[in-house]
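Structure first, commentary second.
All protein chains but one are shown in place.
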Amino acid sequence: MSLGIELILTQLLNALCMGLIFALIAVGLSIIMGLLGIVNMAHGVFYLFGAYFTVAAVSWYPNFGLGVIIAALLCSGIALAVFFLFIRYLMGRRRPLEIMVALIGINIICEELIRNIFGAEPKYLAIPSMLSGQVTFNFLGVTLMYPKYYLSLIIICGSLLILIYYFFHKTDLGIRGLALIQDREIALALGVNIAKLGTLFFAIGGAVAGISGALAGPIFSVYPTMGIELLGFIFVIVIIGGVGSIEGTFLASLLISTIKSVGVLFASNVVVDAFIYVLLCVMLCIRPRGLKGYLGVLE
Amino acid sequence: MSSILLNVKNIHTYYGSTHVLHGVSLQVKEGESVALMGRNSAGKTTTIRSIISLTPPKEGKIYFKGKDITCLPSHLCARMGISLCPQGRRIFPGLSVIQNLRVPVFSGNRDKNLQRVFKFFPELFEKNKQLAGTLSGGEQQMLAIARALIPNPKLLLLDEPTEGLSPLIVKRIHETLNEIRKMGTTILVASCNLIDIALAEKVYIIEKGKIVFQGTAEELNRSHDIQRKYLGVAL
Partner (left out) sequence: MSKSTLLRQIILILFFLAIPFFGGAFIIDTITRCLIWGIFAMAYVLLYGYTGIASFGHSVFFGMGAYSAGIIAVTVFGVANPLVHFAVAIVVGAMLGLLIGFFCTFTKGIYTALVSFAFAHVFWLFAMANPMGITRGESGITGVRPPPIYVGGFEVNFFRGVNFYFLIIIILIISYVILKTITNLPIGDVLNGIRENENRLLSLGYNVRQYKLFAFAVSGVFSAISGVLMAYLDNVVVPQFVQWDVGATVLLMTILGGSETLIGPLLGSFAVELSKAYVTPLLGGGNWVFFLGSLYILVIMLLPRGIYGLLKRLFPTPEQNKV
C-alpha cells in the first residue's frame, strides 16, 4: 500500500514541477494577451530560444546557472526586438488575427533558424552536477526519494512566480498593468502609458519563458519544435485560468499538469490531450472568462 | 477675470460612421463649475469622452490650458491635469480599493492626496483592502470620485456621478464635490439628473448632439419651460 502512496506523491510532485514550468511560460502570454489583446504566437520562440541559448552558453562555458542567466537576458532582448519591430507597428493598424499571422511567421522563421544552426535532432542539456541525484525525505510517514533537480525546479519556479505576483499586486507599475487589463480605456484616461508597460511586460514575459525553457531543457529535452508543441497547452492554460490573471494562470497550470501526469497512468497521451481540449471547450461555454479572469477582457 | 481652462470648439464626433456630436462648443473657466445636462443618449458622455480623447473628434478643436489637446492620447491628457470619473463608475473590479487609488499617474505627494481622499470618504479607508468589485454601488461611486481626485487635477470630469444612487449618498457626493469646488478645482459634470444643477454655476444643455441652451444655473432653475423641454422634467 505504501508503494501506491509513494507513486501518487511522486506523480503529484512531478505535476507540481511541470505545472510551475508551464505557469512561468503562461503568465507572460496571459499578461500580454490581457494587456494588448493580441495572441502572441511567437511566445513559444522565447521558450525555445531559452533552451537553445543555454545549450550554446554551456558548451562555451560549462556553468548551467550562468547559461540560464545569459539565456534569460538574450530572450528578453529578442522579445524587445519582436515588440519594437513588429508589435508596436501592427497594434491598432491590423486586425488581431492578422497580427497573429505575422507572429506565426516569426515563429516559423525562428524554428527554422534553430534547425539550421543546431540541427533537427534533440540536444542534450545536462543537469548541473550539483543538482543531480536524489533527495530522500519523509512526508506523512512515507519515505520518498525524489530527484534533486526537480525539487530545485519547484523551488526556483515557485519563487519566480511569487516574485511576479508581488510585482503585479504590490508595485505601482504592476498595479497599473492589471488596471489596463481590467479596463483599458479608464486606465488610459487616468494617465497609464500602455506602450511603456507593454514593452516592459513583453520583455519580462520573454525572459521568464526563456528561463523556463532553459530549466526544462534537461527534463523535456531540447528540440526545434518544443516551443510550438507546448504553445497549445499554454493557450489552454491561459484561457482556463483567465486572461490577465496570475493566480488563475497558476491554478490552471497545476490543473493541466496534474491531468497530464495522472491521466497518462490511465489512458494514452492522445486521449489525455483530447480531454484537456474538451475541458477548454466546456470552460468556454460555462465560464468564458476562466477561473479567475475578468469580464470583458478579450473583446 | 479668470482664464478659460477648457475650450471645446465646434467638435464633430463619430461612433464608426454614426455622426453623434454636431458642432458642440463649450467653455469652462478656471475655478468654474459647469454642468452639461441632457437626456439619455443626447451626447453628454460622447462629449466627455471626446475631451479626454477616448473617442477623439473628427472635426473641431479642443484646447486645455491654451494647448491643443484634440488628438492628444488619453494618458497625456490625464498627465496635463484632466481627471475622469466615468459613467458607470468603472472601478477596477479585481483590484482592492487602495490599489484602485494607486493607479492614477501624477507627480506629487501621493500620501497627502490619499489622506485627503480618505477624509472625504472614510468608508473607503475602512474597506481599503477590499476588492472594488465587491463594494456596493454607492461605495463604488465614491471610489470612482476618489480615484479621480488622487492626481489633484486641474479639471475634474464627472459623467453621471449620481446615477442610480440613493438620496443619502447623492447628498454625500454633492457635499464632497462642493468642498472640492471651494478648494478651486474646476469641474465639468455631465448629467441627466436635474439635482446635479446644484453643483454648477453655468449650464449647457445638449440634445441630439447639439448644444441647445447655454446660461447660468439660476436662469435654468427659473425657467421650467426649458427644463421640461430638454430634460423632460421640471424641478
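For clarity, chains are labelled A and B in written order, and residue numbers in each chain start from 1.
Following the convention adopted for this analysis, a contact is a pair of C-beta atoms (placed from the backbone, for glycine too) under 8 Å apart; a residue touches a chain by one contact, two chains touch by 3 or more.
Note that the structure is a prediction, hence the values are computed from the model and not measured.
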TODO: Tell me which residue among A:130, A:163, A:278 or A:295 touches the hidden chain in the full complex.
DONE: A:278
Open item on the list: In the whole complex, not just what's shown, which of A:77, A:96, A:158 or A:263 touches the removed chain?
Closed with: A:96
- [ ] Name, in rising order, the residues on chain A that touch the hidden chain in the full complex.
- [x] 33, 37-39, 86, 89-90, 93-102, 104-109, 111-112, 115-116, 232, 235-236, 239, 268, 270-271, 273-274, 277-278, 280-281, 284-285, 288, 298-299
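As a working rule, only the chains that are shown with their structure count from here on.
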Task: chain A to chain B touching residues, read off their complex - done: 169, 172, 175-176, 178-179, 182-183, 185-194, 245, 294-295
- [ ] Sort out for me which residues of chain B touch chain A in the complex.
- [x] 52, 54, 73-75, 77-79, 83-84, 86, 90, 92-95, 99-100, 102-106, 147-148, 151
